[in-house]
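Here the complex is missing one protein chain, while the rest keep their positions.
Let's look at chain A:
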Amino acid sequence: MQAHPSYAALAHVLPKYPRAAGSLFQAYNDILLVQQWTDVKVIDLEGVSRAAIAGKKPSTDVTLYVVPCSLAETLSFGWLTTAFTLLSDPAEVFLAITSDDASIVYYKLSRGIVKPQV
């Protein structure tokens, strides 16, 4: 992991949150290299024991937030709302769910009752 080109950007949080390190590393690489987001930054979220990723989708100018987690974790409603609060309550947060076989899926969480897109 340390030899990976992405490691430098994550070096300050990976050892701090070893349990979330795997999913953060995987989500960061996917966002940066596969989804090709720009202005990708890492935000330390101590309250949920991990770091989040902030960035912009290609050719857009809205900062979006990604909170990584592993499929094997157990979360709670309170955990999700804490993540929102720590990110200063954005309209939406993407939850990146990672699994052992390196697959990843993103779900958009919005605070409140938000109508589905037509």
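Quick note on the criterion: contacts are C-beta pairs under 8 Å (C-beta built on N, C-alpha and C of every residue); 3 or more make two chains touch, one makes a residue touch a chain; residues count from 1.
The rule is short, and it goes like this: contacts and distances are computed from a predicted model.
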| item | value |
| --- | --- |
| Undisplayed chain, where the name is taken from the UniProt record, one of "Late endosomal/lysosomal adaptor and MAPK and MTOR activator 1", "DDB1- and CUL4-associated factor 13", "tRNA-splicing endonuclease subunit Sen34" or "Autophagy protein 5" | "tRNA-splicing endonuclease subunit Sen34" |
| Hidden partner chain, residues of chain A it touches | 30, 34-35, 69-71, 73-81, 94-97, 104-118 |
